[in-house]
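The other protein chains are all here in position, but one chain of the complex has been omitted.
Just so it is clear, A and B label the chains in written order, and each chain counts residues from 1 on its own.
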Amino acid sequence: MGSILSGAEAASLVRALPGVDAVGLEARAAGLSTRSVKTTSKAWAIDLAISMIDLTTLEGADTPGKVRSLAAKALRPDGDAPSTAAVCVYPSMVAVAKEALAGSGVLVASVATGFPAGQVPLDVRLADTESAVRAGADEIDMVINRGAFLAGDLERVFHEIKAVKAAAGDARLKVILETGELATYDDVRRASWLAMYAGADFIKTSTGKVGVNATLPVTLLMMQAVRDYRALTGVQVGVKPAGGIRNTKDAIKYLVTVNETLGDDWLRNEWFRFGASSLLNDLLMQRQKLKTGHYSGPDYVTVD
Amino acid sequence: MSDRLRVKKTYKLYVGGKFPRSESGRSYPVASPDGTELANAALASRKDARDAVAAARNAQRPWAGQTAYLRGQILYRAAEMLEGRAGQFAEELADATGADPHEALGTVEQAIDRLVHYAGWTDKYTSVLGGANPVAGPYFNHTTPEPLGVVAVVAPQDDPLLGLIDAIAPAIATGNTVVVLASESKPLPALSLGEVLATSDLPGGVVNLLSGKTAEVAPHLASHADVNGLDLRGVADADLAASLEAAAAETLKVVRRPGKDGNALDLLRQWTEYKTVWHPAGMAAGAGGAY
Partner (left out) sequence: MFEYAPAPESVRPQIKEHYGLFIGGEFVDAEHVFKSINPSTEEVLFTVAEASEADVARAVAAARKAQETVWGPMSGTERGKYLFRIARLLQEKAREFAVAESMDNGKPIKETRDFDVPTAAQHFFYHAGWADKLAYAGLGADPKPLGVVGQVIPWNFPLLMLAWKIAPALACGNTVVLKPAETTPLTALMFAELCQEADLPPGVVNILTGAGTTGSALVDSAVDKVAFTGSTAVGRAIAKAVAGSKKKVTLELGGKAANIVFDDAPIDQAVEGIVNGIFFNQGHVCCAGSRLLVQESVAEEVLARLKERVSLLRVGDPLDKNTDVGAINSAEQLERITALTEAGRGEGAEVWQPACDLPENGFWFRPTVFTGVQQSMRIAQEEIFGPVLSVLTFRTPDEAIAKANNTPYGLSAGVWTEKGSKILWAAERLRAGVVWANTFNQFDAASPFGGLKESGYGREGGRQGLEAYLDV
C-alpha cells in the first residue's frame, strides 16, 4: 500500500508524537516478564515461537552449503516440531535458499539496502533490493538511513523507505530501525511511525550487528506503535525483534508481550517474527524436556 | 501644655489588613497589673474569628507563593518598623506587664532581633529540613517542607510581645498565615503590633490579631474546619487545652501542646508538612530494560 502522506506531512506528524516515559515503559516490560508460563501453555508457546523464527545467517563466511544446511533445519527443525517462518540470508544467497525451500511454505527473507549500515547510495540500495527480489526473495529486510534520521532529515528517510517499498514489489517489506543506534525511546517511536507511514509491512528492531539489539521494552514500544497505527488507519503492520533473543524464556516473554499488547491478531507468524539463529535450538531442547521430563543437552539438537 | 487633652488610642482588631472593631460591637477594659485602667480593647466574637480565618485562608496561597527572599525582606521590614517604635512598645509592655521601662525596652529589642532572626530563615529552612532521597530505583525523589496553611495561635498570656513574635514569626516565615488570639489580659502590645505589620509590606490577612476571651473564641478556632494548625502554648488552663486539642482532632489539625518550647528550627518544622515528589529518571533505550 502506498502512503497517502507527503514526506513533509509524515515528518511533521512523527515529530508531534507524544513522548515515551522510559522508566514506565521498562517497568511495564519487566511486569510482563514476570508472567509464568507452564506446562501446556508453554508447549504451545514453544511451537508458536519456532514457527515465528526467521532463521538467520548473515556472515561473510556464508556459503551455499551453510545456507542449505540452515534451510533443511528451518523445514524440519526436530521431529514433529513446526517449520520456522523463513530463512533470512544475504541477497547473494537468496537463490540457494529458494531452491532448498521450494514448495515448502518456508519463506525466504533477504536483508538488502546495503545491510547492515545502509551507508551506500540509494540507487545501489535499490539495486540490491531488486536483485534480491529477482532471485526469489519473499520478504525484504531493509535498514533505514540512521544517519539521515539522526541528522533530522526525516523526509529523506521516509522517501527512501517508499522507494525501497516500490523496488520490493510484491515482497513484504520489513523495515529495520536499528534501535540500538537511535538510542532513545522517543526516536524509536518516531522511526516506527515514519516507517509505517512510508509503507512498511513489518517494523524490525535490529540488524544484530550493533552492540544493542532487540530488548523487550523497545519491542513493546514498537508493538504499541503498530497497535495504534492499526487503530488509526486500519492497516496492520508486523513486528520483528531481532538479535539477542537466545533462549526459550526470553522468547516466551516476547510472546506474552504480544499477547497482552496486541492480542490474537498478531500471534501468528504472518505478523510477528523472531530474527534469531541460536534461539531455535534452545526452543527445541525445551521442547524435548517437556516431552521427556528431563533436561536436554546441545548434542541432542543439530548444529547447522 | 499640661492642659492638653491626650488623644487616646482605640485598640481595634487587625483582620485582613484592616482594623475593624468587633462585629459584636463589644469591648472590654484592659488594665495593668496594678489595676490602672489602660484602654478598652475590642472583644472579639466567634464571627470575628470566622472572618479572621477567612482572611487568613485568602492570603495563604499568595503568601506561600511569594519568593522566600521576599518573605524574608518583609519580615526584616517588620523588624525595622518595630525598631522605629521601640519606645512606644516598651511603654505599652511596661504598662501591660508591670515591668520596669528599661527591662521592657530590652524585651522589645529581643523581639526585634527575633524577627530579624526569622527573616533570615525564610530562604534556608527548606534546604535544612528537606532534601533528596536516595531511593532504590530509577527515580528522582525530593522532599520539601511546605506550609500547613492556616494556623490558629493562642498567644502566650504573660509574654505579650516576645512570646507573640515567637508564635507568629516561625509560622509566617514558612508561608503559613495566622489567626492570633492575643493575651487575654495583656492584648495591647499585640494590637499595636498590627500597626507595625500593616506598614511592613506584609500582605493583609497573613497575620490576623484578635483580642478577647480565650475560653470564648479559642474553641471556635480549634473546631474550625478550615484551620490546619493550632498552637496552644498560650493556654494556661490544662482542661481547656485538652478540650481544644480534642476539638482540633475532629479535622486532624496539627496541634502544639502547651508547655513545650523549642528552638527555632523546631518551631519552623512545627508548622510545615513534608511533601515528597517522585519522578522517573531515565531516558536512553537499549539499556536492556529491567528484565
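Things worth noting here:
Just so it is clear, contacts are C-beta pairs under 8 Å (C-beta built on N, C-alpha and C of every residue); 3 or more make two chains touch, one makes a residue touch a chain.
Keep in mind it's a predicted model, so treat the numbers as computed, not measured.
Looking at the complete complex, one finds that the omitted chain is in touch with A, B. In the complete complex, the residue from A:L25, A:C88, A:L194 or A:A242 that touches the missing chain is A:L25. Touching the missing chain, out of A:L55, A:L255, A:L279 or A:V301, is residue A:L255. Listed here are the chain A residues that touch the chain not shown: 18-21, 23-25, 27-28, 34-42, 44-45, 48, 224, 255-256, 259-260, 264, 267. Seen across the whole complex, the unshown chain contacts chain B at 128-129, 131, 133-137, 139, 141, 143, 148, 228, 238-239, 241-243, 245-246, 248-252, 254, 262, 265-266, 269, 273-280.
FYI, only the chains that are shown with their structure count from here on.
Separating the centre of chain A from that of chain B, both taken as means of CA atoms, is a distance of 68 Å. By the touch criterion stated above, chain A contacts chain B in their complex at residues 21-24, 26-27, 29-30, 33, 179-180, 182-185, 187-188, 212, 215-218, 221, 253. Only residues 138-139, 280-291 of chain B touch chain A when the two sit together in their complex.
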